[in-house]
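Before I ask anything, here is the structure I am working with.
What you see is the complex with one protein chain gone and the rest in place.
Here is chain A:
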């Protein structure tokens, strides 16, 4: 690779700069940059910059200006006061020369940036920088800064300045304020930039008044000058926001120009920059405007100029400038929303403005694809409703005088939204790109949110409006309208509880209409989307069906038909079936036979989506759960299970058609030819589907959490499911699980699905078909070895098992816990290091934590003792390792262990003796982390075991002291005295919450001040 020679002359430097702009390999460009940067930073940098700026080539001169910036940022402190003054004059002279030199504005703009960089370092001695620049440009020479004091007024100095010089002044003034505005608060305070910028305000105002903000407008002036002038005003107004936030400084002279600026909106060449300024300021700093400004803006919005622009927008002109007007209107609405709400009754201008804002929701053209103003307008109306809510609550129960007017505008806005969220014809919609389609649906959700919010103010009125719209569009068979109306009605599902009776009556109108007949009529050619939204409506109001059971047959009939005959809607329909059956389970118990019969037909349909099967299985199981007599559940559970078994049988049948040696494991699948792979995939999908149906069944059979618990009845149900007629069901379930695992032992998703089935039983307090014997479950779990995929999740299932306590089985599971501990220990032995598989390590340690909470004796009497020691050492290794998850689990484990109490004295004694041995090691591991080795985010987790150690162990002080003074202490940044103070603080807090902060401070001290950038 060619090396870059370090340049020996100015000519060589210039040649190198020019090479930067030639095409070349990235490596070479990088090397050139490296060489040039070292030149820039060298002590000859100042001289180099001067020499380069004298070059004829614009690129070389640009690099010269850049070199000045580099020197100012790296070497400005080396300059004496006189040298700094000389540098300033020199820079201004270069600016003047560059203005006269041929070429574009590149170098001039860069020199303006150089002068700004100069200000950032020498602001104290260059406070009136703007006037100094104007004075120098007017004299065509870099005059000494002292001359500013005796110089005439800026307005006079500006007379006769060329356009190029005016432009340079604006570039400097704009860049100056933007750069100062970017500095962080600490630097702002330290350098007092606000104070140093303030003396320039009068000069800036003079500049602006001579250009864009001239009164009357000076239309003869070059529009480039006027636009730059307006941009300069924009930058200074933005800066004034920062000055207000930091120091509550209000830049009054800039505020005096706002009315002139408003008039600039009417000038075509200034429109874009001015409207951007006003939109930004209204949205972020509306305090900047005074009462008179708002009055003027109000009248502007009622002027023919505004009307013309508004009409263009509403009629579908979404060009940039037109859209800008819309955003300006919305920003004004946002800034004045409180007045708009309160003065609606008395102020015609407020009414006019609100009508305009309402109209923005009705612009011509489909939303997103064309209409870009709709979504911001919806956001405004959300703010409007929020304001209504705020004021309504502050009126002490009385209806405020503005309320009815506000409500009527809101209803109008909602109606406009309803119109706009209607889907365009399918052919048009398909032509949109995916981002547009997603954005369209998001916009509908925004409208849904607005409706939900509006409900708090309108009550059932808005609900009634959509019910009427549904009935009307039903009659007209206007599908898009019907879909949008149903969609809107769906939005209220979570908020109607306060007005349930009225809404129930209104929903009665919908479900009591011809709607079911229409949706089941095969002759009707309605778009599938309408059906889907209606199915969502059924699922959204399951409680209504619970209270009005007369509609249940129609609803379920429709849903089952949809599953059967409309494959695209099968999943949606099955979800609705699940929702309805779960909510109305008690009412549907007598129909269980019909459900099973219906499902028997569906289950045979090969094309039925597996998710749909899963949902319907869960739905029927939830009805079975509601059967009062436990023994009456056996038959329907058995029947439902047989459908799942059929699927599993089919899976086995597929596999049987292939040579057994190939189908045994998933690991051989890679070597199979394609059709075989596909077949195996099909078989495993079927198996997985069956397991998920089992899980869905198990969840459906769970007792709902909101039913009363009879504490007096002792459970006599255990024999039914464990040894009675239900036992065969459990055996069938276990057989299916074992078959699945035997067949697909290499598949992680199968293992995971099995674990989910087990977990569904763990949460139950009463015996049931899926509350399997813990011994059976543990036996299956313990089949898994270190090579099993998703082993972490399996260990996690074992954690759930030892934590669950089945009341019905009334048995201690110590024996099972002991077996599982041996299994976990073997896995950890095979793992060797926590970092070899952090998921297994984390879950393994979590398992130990669960034992501490529920079966402490099992843990501390674990044999052989070397095995127990290995486990403790494993947790300590995790604590000092780098991996976050095992470390967090280990911290939790030790916190649990240190806080635990053995119920019996011999257990407590064993525990105490163990902790005496392990305490010093634990203290060392914790201090190793706290002294800077832990990540900042781990500190809170690590604080817990330390707090428990201090609070529970009398010798903790000695252990911690030894760790702090030990050879393994990782930091050299803290003194012995600081260590002592830390220990003293930790000990005196005795495990109180303040320990976390003490630990954080000590960690910071050990790491050093470089890490104090965040709290």
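We adopt the following convention: a contact is a pair of C-beta atoms (placed from the backbone, for glycine too) under 8 Å apart; a residue touches a chain by one contact, two chains touch by 3 or more; residues count from 1.
Rule of thumb we're sticking to: contacts and distances are computed from a predicted model.
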Not-shown chain resolves in UniProt (candidates "Signal peptidase complex catalytic subunit SEC11", "Ras-related protein rabf2b", "Large ribosomal subunit protein uL23m" or "Transcription initiation factor IIA subunit 2") to "Transcription initiation factor IIA subunit 2"
Using the document's definition of touch, tell me which of A:494, A:521 or A:904 contacts the absent chain.
A:494
Given A:245, A:685 or A:962, the correct residue touching the omitted chain is A:245
Out of A:57, A:280, A:609 or A:776, which residue would touch the omitted chain in the full complex?
A:280
Could you tell me which of A:578, A:633, A:947 or A:979 touches the chain that is not displayed?
A:578
Taking the full complex into account, what residues of chain A touch the chain not shown?
178, 181-185, 235, 238-239, 241-242, 244-246, 280, 284-287, 335, 338, 442, 445, 449, 494, 575, 578-579, 705, 935-937, 1007, 1009-1015
